[in-house]
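For this view, one protein chain was removed and the others were kept in their places.
Let's turn to chain A:
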Amino acid sequence: MFGIGKRDSTLLIIVAIMALFAPFILNPFPTGSAMAQFNAGYPDLMQRFVIFGIFAIGFNLLFGLTGYLSFGHAAFLGIGSYAVVWMYKLLDYNVIPGLFLAVIVSAIFALAIGFISLRRSGIYFSILTLAFAQMMFAISYSDLIGRFLGTTITNGETGLQVYTSDPQILIDDWESVPHLLGIVEMRSTYTLDAGAWSFDFNAGYYFCAVILLIMFYLAIRIFRSPFGMMLRAVKSNQQRMNYTGLNTRPYTLAAFVISGMYAGLAGGLLASMDPLAGAERMQWTASGEVVLMTILGGAGTLIGPVLGAGFIKYFENIFAKINDNVLHSWFAILPDGMEDFMVTIVHPFVGKGWNLTLGLLFMLVVIFLPGGLVEGGQRIGRVFRRRDRNAGSVEADAAKQRNPAAE
C-alpha cells in the first residue's frame, strides 16, 4: 500500500488509528475522579505529543540511521517558530505560509550548520552542533542581529508575538487566532460529554496529527530507500563506503538537512498552536530532550521516537502536576503517621521532581533495554509468541492422540 511493505503499512495504520482516537485513549478516567489527573487527553498536551513526535522522527533520521548525534537540533525548532510568527505579523493568521517558510528557512540553516559540523564526526560533531545552537540561542535571546540592524527580528527575551501595529497585509476582520486557510481555527474544540467522561476534539491537534502521519509515512519511505540504506552504511563503516566509491559527505549532509526540516516543521507547528516564539525553545535542554526521546523510544526504529516523545511529554506534564495535596489524598486511607511518611518518600519524585523519576526511568531503559521501549515491546511480543507456539504444539499433540488414524 502506498509503495511501502505490508508490515510498514500495518504500522502506519495502527499509528493513524491511535492518532484518530487519541482523545478517547488518553482520557480513560472519568472527569473528577481521583485518577483524572492521569488523563492526558486535553488539547494542549495532545498537540505536544504529535509535534514532538514529528521532531523526534526527524532527529532519528539523522541519529538513528547515520549515528551522527546532533546536540543542537532545538535551533531548528526555534527557527520554525520564529518563521511562523513572522508570517502572522506580515500576512495574516493562516498557518500554511508560515509552515512552508519554517521548513525552507530551517533547511537553509541546516545546510550551513551541517556543512561545517559534518567535517568532524563523533563527539566533535556533537560539540559543533551544540555550539551553533547555543550561539543561535544567545543571538535570539538578545536579538543581536535585530539590534544591529536597528529593527526587531526575534524580539529578545520577550519573545516574538503579534501586535496590532504589525502590517498583516492579508488580515480579515474575523481573524484573531491561528487558523487553517480560513476553514477552522486551531483552538476550536468540540467537547463530547459521555456520562462521567468528557472528551476533547481539538482542530489544532487533528491538524498536527495529519502532518505527523504524512511525516511518519515519509520517514518509512526514507528508511526503506537506497538512500536510507546508504545512511545505515555511514553508521556501519565509513571507510568501506569511501573505498566503494561512495562520497559520505553529501549523504550525511542530506540526512542533516532533512532532519533539520522536520525540526523546523515541528517548531512551526508549536507556533501554529500558540502564536508565540521564544528563544528558550532553542536552548540546549530542548536539544537534549529530543536525544532522550529518541534513545528512550529506540534509536534507529520507526516508531520508537514517537513513543519516546509521548513518554517524556506525558511525564513532564502529568507527573509535574502531582503536588503534596494530591499525595495526601492518595495515602489518606493510611494512619496519619504512615500517611506523612509515604508522602515524604514519594514527594521528591513527583511535582518539581518529575525529572528525577524520568532520569531513573531513562537509566533503567538504557541499562536493561538498550534498544529502547521498542525493544521492550519486542521482548514482550516474543514471550507471547513462544507461549503461543507451545500452546499450539500441545494442541497438535492432543489432536494426534484423539485422532491417531489421521497420521
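Please note the rule applied: contacts are C-beta pairs under 8 Å (C-beta built on N, C-alpha and C of every residue); 3 or more make two chains touch, one makes a residue touch a chain; residues count from 1.
In the analysis below, contacts and distances are computed from a predicted model.
Colleague: Name the chain not shown, per its UniProt record: "NitT/TauT family transport system permease protein", "Amino acid/amide ABC transporter ATP-binding protein 1, HAAT family", "NADH-quinone oxidoreductase subunit K" or "Cation:proton antiporter"?
Modeller: "Amino acid/amide ABC transporter ATP-binding protein 1, HAAT family"
Colleague: Quick one: which of A:230, A:327 or A:365 touches the chain that's been left out?
Modeller: Of all options in A:230, A:327 or A:365, contact with the hidden chain holds for A:230.
Colleague: Using the document's definition of touch, tell me which of A:254, A:277, A:350 or A:373 contacts the absent chain.
Modeller: Result: among the candidates, A:254 touches the missing chain.
Colleague: With the full complex in mind, choose from A:240, A:352 or A:385 the residue touching the hidden chain.
Modeller: A:240
Colleague: Suppose we count only contacts with the excluded chain; which residues of chain A make the list?
Modeller: Given the touch definition above, chain A has residues 3-5, 218, 221-222, 224-230, 232-233, 235-237, 239-248, 250-251, 254, 258 touching the missing chain.
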